[in-house]
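What you see is the complex with one protein chain gone and the rest in place.
Which chain is which? They are A, B and C, in the order written, and residues in each are numbered from 1.
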Amino acid sequence: MIIITKPDVSEEQIQHIIERIGEYGLKAEISRGIHRVVIGVIGPEEVIREKPLGAIPGVESVNPVEKTYKLVSYEFRGMCQPVKIGNVPVGENKVHIMAGPCSVESQDQITSIAKIVKTAGATILRGGAYKPRTSPYSFQGLGEDGLKMLAEAREETGLPVITEIMDTRQLEVIEKYADCLQIGARNMQNFSLLKEVGRSRLPVMLKRGMSATIKDVLMSAEYILSEGNFNVMLCERGIRTFETYTRNTLDLNAVPIFKKETHLPVVVDPTHGVGLREHVAAMAIASVAAGADALMLEVHNCPELAKSDGEQALLPDEFTDLLQRIRTVAQAIGRQ
Amino acid sequence: MIIITKPDVSEEQIQHIIERIGEYGLKAEISRGIHRVVIGVIGPEEVIREKPLGAIPGVESVNPVEKTYKLVSYEFRGMCQPVKIGNVPVGENKVHIMAGPCSVESQDQITSIAKIVKTAGATILRGGAYKPRTSPYSFQGLGEDGLKMLAEAREETGLPVITEIMDTRQLEVIEKYADCLQIGARNMQNFSLLKEVGRSRLPVMLKRGMSATIKDVLMSAEYILSEGNFNVMLCERGIRTFETYTRNTLDLNAVPIFKKETHLPVVVDPTHGVGLREHVAAMAIASVAAGADALMLEVHNCPELAKSDGEQALLPDEFTDLLQRIRTVAQAIGRQ
Amino acid sequence: MIIITKPDVSEEQIQHIIERIGEYGLKAEISRGIHRVVIGVIGPEEVIREKPLGAIPGVESVNPVEKTYKLVSYEFRGMCQPVKIGNVPVGENKVHIMAGPCSVESQDQITSIAKIVKTAGATILRGGAYKPRTSPYSFQGLGEDGLKMLAEAREETGLPVITEIMDTRQLEVIEKYADCLQIGARNMQNFSLLKEVGRSRLPVMLKRGMSATIKDVLMSAEYILSEGNFNVMLCERGIRTFETYTRNTLDLNAVPIFKKETHLPVVVDPTHGVGLREHVAAMAIASVAAGADALMLEVHNCPELAKSDGEQALLPDEFTDLLQRIRTVAQAIGRQ
Partner (left out) sequence: MIIITKPDVSEEQIQHIIERIGEYGLKAEISRGIHRVVIGVIGPEEVIREKPLGAIPGVESVNPVEKTYKLVSYEFRGMCQPVKIGNVPVGENKVHIMAGPCSVESQDQITSIAKIVKTAGATILRGGAYKPRTSPYSFQGLGEDGLKMLAEAREETGLPVITEIMDTRQLEVIEKYADCLQIGARNMQNFSLLKEVGRSRLPVMLKRGMSATIKDVLMSAEYILSEGNFNVMLCERGIRTFETYTRNTLDLNAVPIFKKETHLPVVVDPTHGVGLREHVAAMAIASVAAGADALMLEVHNCPELAKSDGEQALLPDEFTDLLQRIRTVAQAIGRQ
């Protein structure tokens, strides 16, 4: 921690700052510049990270030196650690595809789409049973019935299942049916939920919130790991910016940065990231080129009748074609 | 709903769009422009609002005519409806002040601050017992013990209490001790929580999310009202922008817009909105001038030892001085 | 300047960093933390501010201690320095109103509006002769003819005139007719233009760019002062955010911050800041309460026929009414 004082700081204030640092069991090193005094705090930074040093009179700014996340950091493991969804390891050389409809709508729908995406090359099935919708009047998902349909589709295809959890009270029932929990963008800082899934035996895919900085994402992941669940994947799905042509702004910069800063596998969701069906393919390919370990893609056999997000779902043919193109690009960058 | 077609739409596609509209029991009116066809959909818009009309081939855009919120709209009531916190009515002529520390830290702390803010003119006591913190390693609040301390401070001062709820499972215990629930910015689209507080007998203050549009806020409020709880207040507390000098960008534009669009009282939280103690006063006064019905302000008797947000809390003297200035400006705009 | 190294920095790299600092004539002070080394650079910071220290191997981050602006800083003057537009001093106790149409459209239009706004209490006339329009097909302003009409309106009313300059080549002609130059938001980082107006004898109002941080604004102002023109006012006019209900997000946080950081008078333009006529008044009043020295307001006697920005211009009656309310609030905060 480095404390920088105001230009007009008094000697008395400096002494007061040094005392405070001493009370926390740390040591202060003083450098006197031309206008300001710089106080280096020597000792483990976590001891004072939470302390409101900025509120001490005479302090202009407080600058951390160490990173605030620990368990998620690349250094903690020294390598990228794959996460297993069912028996599918995400984070190894092979780029995996999670695909399926936005919402589970019926047994027929989910099973037939599961078969289509499996044939095309997907290895994980996605589908929402609990749906976070902006409007209370929109379709809210089939709940436990939807989960059962997902489990049935897994029976028929062998694809492990990822589905969203919205509420701490849903954990028990979702654990019965699914292979991986998804935390949606709107719940990325629902800390009660993060702690709860941190105690689950299932892996977790954490989606970046619409206004979450990269550091915010890492701190939310840290919540899950700090409860004991290390099977966490990070998912870039677009952030909210001033641009209105697209639904969100897919921030592919986050991909190499997540890979560098953490040992967690990185997933990209280009479907929500651009939100326009005709541009999903280009962004999916770019995501793989940027280094994603897996993609999440929405596929629907009849988008114009979908109960949610029909505008952005790929048609089966488009999806099959896209997977072939992804295969070529993955190979070009030395992946499968 | 107005559907605009692509320039190269075929006659067959137009017929298909009209059929779909017919299937939903609505009528289509066709206007042929020079390049595009405009299809007006006549009938109740809510019937097709969720339908993925944009996924129908040939459709370029789908434009709603009616507003998507209903119960929160000004028209629903035709007047601003005050909300009672304990026996304090927010939304009448008098501008109310909710004040207190960020977190409840001890009985002494909360009681002494409660007395200070009451003497200065505050009418509602705030204090967090469950704290949403970015880091799992930060102080997470005293939980039920904190709630008991708040209730005790109410006993001693008569000030009703507002406190944050983070999890559906906390509702029962908070209802025992508090007078008003607060939904924090990070939970503004935690729809499970919104539904749950929609069934509470307590009023709710809904804080705007960091990347929530004005319309998003109204839709989240609609969730609460649609479950039966009409005692909702909206709170502007700053949005996330590119600006880094301040913690958030207080969007005072939202104040007159919330007042115009809804019948709900509007609160502003300048403490989080700017995040720098020395500028809280200017923004508090501007908030009242913009038309806020109440302010939420953080006050601490020793910010440099506060367990959270010490950097932005006002000192007791600053707070007392600010309330006098607010009184003058409130009177200048015809309020108390 | 404080340099923080990477955790895996080598002793050799540290020596290389120290040498580079020495080459620039400065001294390095080393503090060794648990994981990283902190190198304080002692000596005048401007010497190395531009140097790409972050590109030296082993460096993780480079953190300035001093501010990068000098002439605009409050400390440079130690007081707020009023700027005179004609004989109207902006930045003293009185809150001034700059008002007029978006564009000068005809002699009749500008003269009649000038008379209206003067009667209502405005002390400066605004009007655009060169118009920065998003589309090349939109009205681009009357050019020198418009300037002549402004000068004629000044003759008739005595109000000094502020008008926008878009191009270095326009300076000479605008200096002939106007009393104050306006740099628009889109040209805030047109550095050639900033240097040019820095050599003008006229005062300059610099509008904040749509994506300009507070620090960016100060650096652009520094360009003007560094060429010798100290008669600069800063203008907050709304920034671009994700919000679409309003045209821009008026960032009133900027007002107390500009006042604290600089000696320059601060103007707010609520018309562009919210962009909706019915909400301009609330934001104008809030701007004064936040501490603005002057407001810029668009007024038009027939907005539905205006050649630009008709949607946001106030009607004469609305304007007159607003000025009375502003007067009351200004007095409440101890201003005129």
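Everything that follows uses one rule, which is that a residue touches a chain if its C-beta (ideal position, glycine included) is under 8 Å from a C-beta of that chain, and two chains touch if they have at least 3 such contacts.
Every value quoted in this text rests on a predicted model; they were computed, and no experiment measured them.
By the touch rule given at the top, the unshown chain touches A, B, C in the complete complex.
Listed residues A:77, A:148 or A:325: the one in touch with the omitted chain is A:325. Between the chain not shown and the residues C:92, C:167 or C:318, the one that touches is C:167. Only one residue in the set A:147, A:252 or A:297 touches the chain that does not appear here, and it is A:252. The omitted chain makes contact with just one of the residues C:146, C:160, C:273 or C:303: C:303. One chain of the complex is left out; on chain A, the residues touching it are 211, 213-215, 239, 241-246, 249-253, 255-257, 260, 273-274, 278-279, 282-283, 285-291, 325, 328-329, 331-333. Not every partner is drawn; the one left out touches chain C at residues 20, 46, 49-50, 52-57, 68, 132-139, 166-169, 186-187, 189-193, 195, 209-211, 216, 219, 222-223, 226-227, 240, 277, 303-311, 313. Of the residues in chain B, those that touch the hidden partner chain are 2, 4, 7, 29, 31, 33-36, 38, 40, 42-44, 63, 65-66, 75, 240-242, 244.
The criterion applied here is as follows: only the chains that are shown with their structure count from here on.
When the partners of chain A are compared with those of chain B, the chains appearing in both lists are C. With every chain reduced to the mean of its CA atoms, the largest distance from chain C is reached by A. Between the CA-based centres of chain A and chain B the separation comes to 26 Å, rounded to the whole angstrom.
Rounded to whole angstrom, the centroid-to-centroid distance between chain A and chain C, based on C-alpha atoms, equals 38 Å. Put simply, the C-alpha centre of chain B and that of chain C have 31 angstrom between them. Counting partner chains per residue, chain C has residues 241-242, 244 touching two or more of them.
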